[in-house]
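Everything below concerns the one structure shown next.
Missing here: one protein chain of the complex. Every other protein chain is in place.
Chain naming follows the written order as A and B, and within any one chain the residues start at number 1.
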Amino acid sequence: MEEVLETQVVVIGGGITGAGILRDLALRGIKAILVEQGDLGHGTSTRNHGLLHSGGRYAVRDPEAAVESYHENLILKKTIPGSIEKTGGLFVKLPEDDDDYAQKWLRSCKKLGIPVEEIPVEQALREEPYLNKKAQAVFCVPDGAVDDFTLLVDVCADAVRRGAKTLTYHKVTDIVTEQERVVGVCIRDVLTGMEKEIRADIVVNAAGPWGMEIAGMAGVPLKIINNKGMLVVFSHRFNKRVINRLRMPGDGDIFVPAHDVTIFGTTGVNTENPNDFSLSRPELEHMLADGKALIPSIDDMRLIRAYSGSRPLYQTSAGRGSSGRDVTRGMALLDHHERDGMDGFITITGGKLTTFRLMAEKTVDLVCEKLGVQANCTTNVETVSGRRTGDSFNKADIAPAARHKLRNWAGVQAPKIESALKEEESSHIVCECEQVTWAEIEAAMPEKGSFRLGGIRRRTRLGMGPCQGTFCNFRAAALAAEKGRATIEEADGALLHAVSERKKGMGVVATGETARQLLLMETIYRVSLGFGEEAHQNV
Amino acid sequence: MLDPNILETTYEKCLKCNACVASCPVSGVTLDFGGPKHLGPELKRLVDNQQIIDDKRIEFCTLCGNCDMSCPENVHVSTLTAYAKAIHTEKSGFSFRDFVLSNAELVGKMASAFAPVTNMAMKMKPIRKMMEKMMGIPEDRQFPNYQFKNFNRVYKNKTSGSKRKVAYFVGCYATYNAPEVAGSFVKVMEYNGIEVAIPRQKCCGIPMLANGRMNRAQKNASDNIESLLAYTRRGYDVVATCTSCSLALKKEYLSINGTDEARELAAHVYDADEYLRMLKEEGELNVNLAPMKDRAGYHAPCHMRAQGMGNPAMDMLELIPEYDVQDLGAGCCGQCGTFGFKKEKYDVSMKLGRTMAESVKDLGADYTVTECGMCKNQLDQLTDKAVKHPIQILAESYERAKRAI
């Protein structure tokens, strides 16, 4: 063991839960290090639907979760405005949907204080022309759309700005215990293979679907069932607002507008393996058949990719001692000292993206209690800096669409990017679909560590458009090598990896235009650029 | 009402293959233009159900339609660029939202919005020439002018009762610039014993689309559809001598108007030579054409090529004995967009023009034939050869044949 770091709290998992905890800890002046095995958002936090729940979906089935969601929805809109688009949402009742449920839903929303407003069906059809003309009733709710990645990045950056540390591409390989007490973790730099140890008073397991593995390292029994959901991305954004179906929540009944695309889902299939991101065509077809009820022309619209993520569902049965503190039915905060007699170890799991702040608050409350720190949570009022930058980039000589994108995206990076754009080559567009300039890409590259297109994609939207990186992945990799930001091996490796990774997501939806797009990508790499068989090796 | 979220969904098929950019004549000569892929499908995707993005570079697009012709995925690129133009016009004129909401005040507001878009026309000499003339026409003035009305009345009396009846869409160009073309058309129809009526008509709307005046174009479209349907429903075929007009009636109205009526009308619209070629195939054409020993170069207007009908002008001209006509294959006269573009582009555009002029010269042709007034303007500037409409040649050949009897 080469290096030993020390801190008060180690947070395992760079998903939104871990990030939220890190920021809350920082705000309360507690020293902490977050350890993540991949890039931020390697897990469920960038593999979800991006719906900022208004609570409407849970109003009948789980009133507690509904209220929590609505409450958090209001707080997040105020405190993290940069990652949220206040789209509003619609609940649409179709003829085949149960009238009783609709009545129950209305009564429950009223009781829970979730604002619901009925709008004339004609108006809804005018505003959302793809909606089923047979809709019987349409209700507006304050749903929103979250950019899960900017949310995660911004929350982490805010924590770091306040003194917290993050270690990405570091995997927790073991948990160090001394006499029924967790005292630290062993980690391995997955890029260099270097091993380190972090000593800490408390270790928080926020590893989502991997939570069971982590608990296992501490010798604590924990049962999590991973419920895998599939989501598909349409090539463009065809709805202004979130569209939900007014029925008992089921598969394939939500359409969320996300920047330039619409995301549709989802399903639920239990899986053992947290690394199982597999996609199934029958599952997709089943989901599309459901979706057709809300958006009848769904079959004519182009899907550009699919992805899946897992919801960790905590099973109370596996506890040794007490059953832990259920925060609500959906989220579980486990004090393993209380539950299993293992001090210094906490697991937080379940919940939703929408309620991550609350989960963090409860977790850090418990940490404070354990550390004997007196500090109140302030994440309900402290804001994270926004993304929109008004009239900046006026002088940049770039296409209006690229300027528009930057103004809604650059956030705190704006000054850096703006000055980079003064240089002609930095203002070249690299990704046309999503209008990403080289200046942005450079700003998104990590200071150290190897060159990866995935991280750049999530930070800039590079390659997220309909061509799925056919052109821009090559440009970005070649430019990185050219400008000394990557070695030739890194550039070629990243390129091949990105191509095969995109191919996986496209494969399952590859009919019609997307099949053609995929072939175009393959042909350009294999034939035009001469990669030949190389292009297949990385799959 | 202009809705930026028009249900024009072809853009989602775009593979970003760049075929349209490589084929766009304007993109070929200036880097100041954003190109069809970006200003068409790409931009549309970025604004759909989101904030509007106004890109001034759209002013360079001439709506020539070469992008549509090259797109293998059938994206209606120039419909999308026409919308980008409309957005630009409104954005640079006044608030887009106000525009959408205050439909009733549209006409008044349009007038004030008009100033910025003429900038484009100012950059494009031939368009400007044409626009200047058209600008002089009061907005609501209706066609046809008196001269035609009189002629029409006399003519109708002579041939009423013919099996086929034609409603002639004269178009601005033949009305105001080249009445001899209209005259020749009526003559050719007369030689074929076909009654010609001149329906009430407005400008087809293409120049308005080119200037981002979407609403105005839509208004004209619905007026023309109404007036022409009154004829087609009585058994008339609508025929135009201007290929931009016929393209508008056949194609553009389907996207800017999009009604069942637009579709109904489109099925009855013919380009003049296409109509004659149809007569030929049906064995109804008067083939008493006198030989003409001329040697001519034919320039195919983009809006003719965009109609997907082969090359009816060539097919017809080849029927004239001894007539020697050769397709120049020079693509878009393209330069129509380029003169007066930035100075450094001047050489390129002159060169392109010279290529076309040279092919006219190489051919040793006596004159050039083309259907389009804009192309004619361009040819007039770049060559010293006369430029004629194919219908004039046909009329001449019929005349000679008659004189020979």
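Here is the rule we go by: contacts are C-beta pairs under 8 Å (C-beta built on N, C-alpha and C of every residue); 3 or more make two chains touch, one makes a residue touch a chain.
As a working rule, contacts and distances are computed from a predicted model.
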Hidden chain of the complex, named as in its UniProt record, picked from "Protease", "ABC-type aliphatic sulfonate transport system, ATP-binding component", "Anaerobic glycerol-3-phosphate dehydrogenase subunit B" or "4Fe-4S dicluster domain-containing protein": "Anaerobic glycerol-3-phosphate dehydrogenase subunit B"
Please identify which residue in A:285, A:369 or A:382 touches the non-displayed chain. A:285
Among A:429, A:443, A:464 or A:494, the residue in touch with the chain that has been omitted: A:429
For the chain left off this view, which of B:19, B:52, B:279 or B:386 is in contact with it? B:19
Consider the whole complex, including the chain that is not shown, and state which of B:63, B:82, B:221 or B:266 touches that chain. B:266
List the chain A residues touching the unshown chain? 281, 285, 397-399, 402, 424-425, 428-430, 432, 438, 471, 474-475, 477-479, 481-482, 488, 491-492, 510-512, 515-516, 519-520, 522-524, 526-535
So which bits of chain B touch the chain we can't see? 17-19, 21-23, 27-29, 31-35, 38, 57, 65, 68-74, 250-251, 254, 263, 266-267, 281, 300, 305-311, 314-315, 326-329, 331, 347-348, 355
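Going forward, only the chains that are shown with their structure count from here on.
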What whole-number Å value describes the gap between the mean CA coordinates of chain A and chain B? 50
Which residues, counting only chain A, touch chain B once they are in their complex? 129, 235-240, 257, 259-260, 300-302, 399-401, 404-405, 432-433, 435, 465-467, 470-471, 513, 516-517, 520
Which residues of chain B touch chain A in their complex? 5, 7, 9, 11-17, 34, 37-38, 42-43, 45-46, 48-51, 53-57, 73
